[in-house]
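For this depiction, one protein chain was excluded, whereas all remaining protein chains were kept in their positions.
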């Protein structure tokens, strides 16, 4: 029986998920490798930059091992990845990994703020919708959600910047921090750095700069979460154990908090995990408009400069981020559901 | 379709109505929206006295579960009319807030599916204690009482088992936990909705025996909802049979099995294979029960009834006194004849 | 059991009515979608070439007027006619993308379902890896590799869309495969091909019907986004996303040039999104399968 103990089952679960995460990571790298191989034209020339001399191109070919057979190249590629070598940017001549490391915290700060907004707004809306299913409240919320999901992010960003910044002027609409503040960089995330520097005013200012971009970023993803949460809530509301809880006299409020919400958030947690990566991607559409520095603007610039390795490096890093966040989600689900701990599901 | 209103059924019980623990009168249940509602139950009446054990028997679509759930007002989508008096108080007139205080505290309920009946994310102990905690009982007191009631229901090592989650329990054990939740606030009535249907036969027996024991010891009234006449025989005193949304037959358990009045009850008793006897060939009831949205005119059983005549296809029969006592809704028992037969029966008995 | 059935029937009707009741959405949405499709087909034919493509600096940044219903952009081109002409690249590309990745997804899901445990495991790992790329990021990568253009954006989005479809469909097909009627067909001696074509697929594909409309709406949004960051349609294309990009620098002086095409995208996404919701209510496989 000790063989089936919860602790052991938990370990089995975590190891199994970790193994599958590693496999996914390998697959991810293969994708990127193949993408490099699929680039039309000469890879060495692309890597060396458009203005390189033939001699420079040959030097790059040698250094990247492009004269080697395919599988040797694949192995070398993995070898370089293990050392954190994602290649060198042809425009800045800086290591791609370093370049991304510098901008990543700022994007993560934006995405985390957006996720906080999503969770705190969507959860009550979806609950209200599910409880008043098909009533006027539900239909109104649903319409609002459908409408906000139909707005193109980049367009909404422009529109809000124009209206709030130019026309009304209630919030700062560009940059990360007003000029009067000077905060030393520690983590790279402005609000966090401000707090670390003991400057709450600067943190507040940074937050104001982030709030509109975060809302714009949050809207379409919030709509996704709303749909999945509402559907799951409705499903859970129809389950027998709720009838049982009602039959034993549990009042409505406690019913929702204790029996409905905890049982409904599973798919929502998984979705937010996936969204974490997708939002990092969608930051591309927002950061540029609001003059924020981040992975998004890094990638947009790289695309504009035809800096292929910088783009693919960014793609890979974000992929890794997604895999990691999915693993975190699996752990969260484990904490939430005792059946997972006993190895009964999944 | 329902041109004839069913009158109040005659009381077969001589005890005065005021003392009734539960008195359901003309309970009618509709589902669906106004233009085309579906009538799930029509004019259901039933009396239960303290300590009574009554079975409500019917097959799927008969309205038995809907009736049980509606006594507790568990489905907010159903529209209920008539009255459900419990300890003199009409439950249908209570506010939602007041109703919450009746559920679990004065009436306990046990459900069919012990798998789905428990919240998978909360420990057994928390779930059993919940009704007490809501009522404001302290945690340590609630824990003690939960342990006591689980002990009473034969959960071995109750104190430790309270920390376990539902998935660690077998079906029979879960049903004990559900029963514990229903009993912990000392209700005076338990409504058991197919409590043994999902269980294996030996576990069925255990759960039923347990309910038998506990209700006797505590003087509880039990309303047992089931489709299985077998479980009814040893457990209840009185049986009400429902067919297609109406009560069609009600009698003491002995009378029902020995002299079933309604043709449906008669057919049912003959159609179910019995463990104590074999017949060369089972007698069957033709056809299938109607969908609640498409009942035939007249008596809902008439298309399947071997004794149906013209009147059965036109008028819904009222509940009338049946020959052996009890009531029956069948045109074969016109009032006068029924009385005559009843008298004849008494003479014979004397 | 029976009361769940009777409970569901009335509830379903109420849902439909709740949606239609609000604004006759059920009637308007299909009409809107039909108009958009017609526009996508005939748009480039009816829009005057000059108004759409010829720069006319003298006419630039005109406010909306009788001559130019939605004003003109920085190069004096008529915004209204450009939107009409651009419907094709926006909408038809989306249809192409969704069709493309749906077919890919069906193929992959079928392989995973039929190929046994090992094939399923391998295929799903690949799907997981592919899912780890956020669509926009993946499209950026592909576009960087293939060079920015509308067609590389289309290819990129087909390549990012299939894993979602494959995973969803595989889940549904697995569920269908576990239904007793599949066992029933197998013990009757039905061949694999017949099992797939007559039993599994007909009972699984309706989930895609529901997903399809919503996918088109999303695709239009992302496609616009790709143009916006410069890896999609290139100027002087009248693709709506590219139009917004072209006008973003003049938003303070001539907001209409950026607002109007963005509004067109929003309207189209809304129409298809609502269509998806209506289909969801109509076809919800989970409810119908009971």
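We just call them A, B and C in the order they show up, numbering each chain from 1.
We take it that contacts are C-beta pairs under 8 Å (C-beta built on N, C-alpha and C of every residue); 3 or more make two chains touch, one makes a residue touch a chain.
By definition in this document, contacts and distances are computed from a predicted model.
A chain of this complex does not appear here, and its UniProt-recorded name among "Cytochrome c oxidase subunit 2", "Pimeloyl-CoA dehydrogenase small subunit", "Multisubunit sodium/proton antiporter MrpG subunit" or "ABC transporter ATP-binding protein" is "ABC transporter ATP-binding protein". Annotation: of B:90, B:141, B:254 or B:310, B:254 touches the absent chain (contact as defined above). The chain not shown here is touched by just one of B:25, B:101, B:167 or B:227, and that residue is B:227.
Listed by residue number, the positions of chain C touching the unshown chain are 179-181, 183-191, 194, 198-199, 202-203, 289. Interface residues of chain B with the unshown chain, by the touch rule above, are 59-60, 200-202, 204-205, 208-210, 212-213, 216, 227-231, 233-235, 253-254, 257, 264, 267-269, 271-276, 278-279, 281-286, 288-289, 304.
By our rule, only the chains that are shown with their structure count from here on.
Computed centre separation for the pair chain A/chain B is 54 angstrom, with centres defined by C-alpha atoms. Here the CA centre of chain A is 22 Å from the CA centre of chain C. For chain B, residues that reach two or more other chains under the stated contact definition are 69. Put simply, chain A touches chain B in their complex at residues 239-241, 243-252, 254, 258-259, 262-263, 336-339, 342, 344.
Residues 20, 23-28, 30-32, 35-36, 38-40, 134-135, 138-139, 143, 146-147, 149-156, 158-159, 161-162, 166, 220, 274, 277-282, 284-285, 288-289, 299-300, 302-304, 306, 308, 311-312, 314-315, 318-319, 322-323, 326 of chain A are the ones that touch chain C when the two sit in their complex.
Against chain A, in their complex, chain B makes its touches with residues 69, 72, 74, 96-97, 100-105, 108-109, 111, 113, 116-122, 130-131, 134-135, 165, 167-168, 178, 181-182, 185.
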